[in-house]
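One protein chain is absent from this view; the other protein chains keep their places.
For clarity, chains are labelled A and B in written order, and residue numbers in each chain start from 1.
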Amino acid sequence: MNVETIFFYLLGAVFVGSALMMVTRRNPVIAALYLILNFFCLAGIYLTLHAQFIAVIQILVYAGAIMVLFVFVIMLLNLSDERRLSEAISFKKIVAGGLSVALLLELLYIFVYRKTDLPTLNAERSIEIGTVESIGRHLFTKFLFPFEVTSILLLAAIVGAVVLAKRRLD
Amino acid sequence: MATEIVLISLLKILVVVLTILTCVVFLVYIERRVSAFVQNRVGPNRTGPYGLLQTVADVVKLLMKEDIVPRNAYKAIHDLAPIISIGVALSTFAVIPIGDTIELFGRQIKLIIADVNVGILYILAITSLGVYGITLAGWSSNNKYSLLGGLRSSAQLISYELSMGLSIVGVLMVSGTLQLDKIVQHQTTYLFGWLPAWNMFLQPIGFITFVTAAFAETNRLPFDLPEAEPELVGGYHTEYTGLKFGLFFLAEYANMITASAVITTLFLGGWHLPYVEYVGLSSFILSLVYVGTFCVKVAAVMMFFIIIRWTLPRFRYDQLMNLGWKLMLPITIINVLLTGIVLLILH
Partner (left out) sequence: MIEQILHSLSLFLPETTLTVFFCAAIIVGLVAGRTSRASLYVALIGIALATWFAIQQAGSSEGIFTGMVVVDPFATFFKLLIGMSAIVILLFSLYSAEVQSTAHRHIEYGSLLLAMTLGMFLMAGSTNLLMMVLAIELTSLSSYVLAGYTREATDSSEASLKYIIYGAVSTGLMLYGVSILFGLTGATDFYNINRALATGSVNATALLVATIMIVAGFGYKISAVPFHFWTPDVYEGAPVTITAFLSVASKAAGFALMMRFFKTCFIDANALGLPAGMWASLQGFEWNKLLAILSVLTMTLGNLVAVWQNNLKRLLAYSSIAHAGYMLMGVVVLSDKGLAAVLIYFIVYLFMNLGAFYVVMLVANKTGSEDIDTYKGLGYRSPLISVAMVVFFISLAGIPPTAGFIGKLFLFAALLDAKWIWLAVVGALNSVISLYYYVRVVRNMFLRDPERNAEPVVFSAPQVVIVLALLIPTILFGLFYSPIVELANASVVMFGMK
């Protein structure tokens, strides 16, 4: 077992743990903080895969920008702890729980008994792929088109945000 | 070999962290002396020679104070917030080259803790996390002034992060790399054979906007709204005492040092002293000269920070937001565009 594998399992454990904590916390700010921890673990896992660029972007965009806004809004709304409503075990809940468990089992089955020959990469090639240069090159050649479409998507999102958020109803 | 690398890295970390912490002590002293000078006062001059030990005395006082946590505060977060602040402030230094390589004990050692190939992005990522310390401090104190301070700071940091990131883009385009030591290397050349190719000259707009954004990011006047004393008592750290307050204080000054170091590295040629390579010093001496140059440059930028703080009034909140979104952001975008056009013409 090499260092990377150890790190992978370590980060993975924290990753799953923080995700569980995130959905079970009642205080929205605490839940958000666990989500941030979760993002950090994900960034760490990217690093073990030699994807430095994605790792840093993960922190910069998700932990540093999106979650800051999340926390900001939660604080601005001054949300208190979520109140527990009377929750009877209904038919819907049983079905939902059953489906989730089924999905989990299916996914586990896939990963345990896969006969799929997953495309593999050797270490040197994966180091090459993770660099900014290689991502940049791909982004502006093969994936130029989706890249440009993303900008239109963002423009549409901005216009939408203006519609939904503008205070003056004039 | 592996253990050696780890040891060397640890040593570097130790040296850098200790240096920063020591610097903070003197920085606080200098700040107080400069403010006194600006306001035509004397300033601290009783403790030790010229009052040099004043800060040390203050630190001792902070250490001995009782740690008070308000009853309704969220204790865990209340404790965590200053740690985040100081952690973020110190870890940015990991990618800043404080000199060229130096030869010690027969080994070439790079004077940079972690030479990652996404250095600039790392700085941006870490800086963007700094806001958590302040916001969480404000929220967990369960005090409306603290919360307002925290909210103000999130809004401010989010607004200025964008301009900060965009003003670096120009530098990236000019030097063509995200690695900080390569960016410094790129600045060791000369324009027209005599002008040092510092990014300050290549990217004047980027330089100005970056420095402005850096002021905002470090919560220094004229952008210190998160802790505007007249309005918010003390801002996000109103409910902090003793060591934890000290940590925030430390983080604030450490942030300033880091910001100065980043400005030096990105725009002022980093550790490079122009023309010194023509003098013909031995490589060891040259390395030392470079480290010295870096320190002098950083000190100069810090001096600038301090003088600005005591000579400019504070912005109003809406002015701050207007400046960030309606002026800084367009200017930085135009700068990127201009840089692109110029580069296209030159190549």
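Methods note: contacts are C-beta pairs under 8 Å (C-beta built on N, C-alpha and C of every residue); 3 or more make two chains touch, one makes a residue touch a chain.
Since this is a predicted model, take the numbers as computed values, not measurements.
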Displayed chains contacting the withheld chain: A
Touching residue (missing chain; options A:A13, A:V101 or A:V159): A:V159
Positions on chain A contacted by the hidden chain, ascending: 103, 106-107, 109-110, 113-119, 141-146, 149-150, 152-153, 155-157, 159-160, 162-164, 169-170
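Here is the rule we go by: only the chains that are shown with their structure count from here on.
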Interchain centroid distance [CA atoms averaged], chain A/chain B, Å: 30
In the complex with chain B, residue positions of chain A that touch it: 29-30, 33, 36, 52-53, 56-57, 59-60, 63-65, 68-69, 71-72, 75-76, 131-132
Sites on chain B touched by chain A in the complex: 77, 116-118, 121-122, 124-125, 127-129, 131-132, 135-136, 138-139, 147, 150-151, 154-155, 157-158, 161, 178
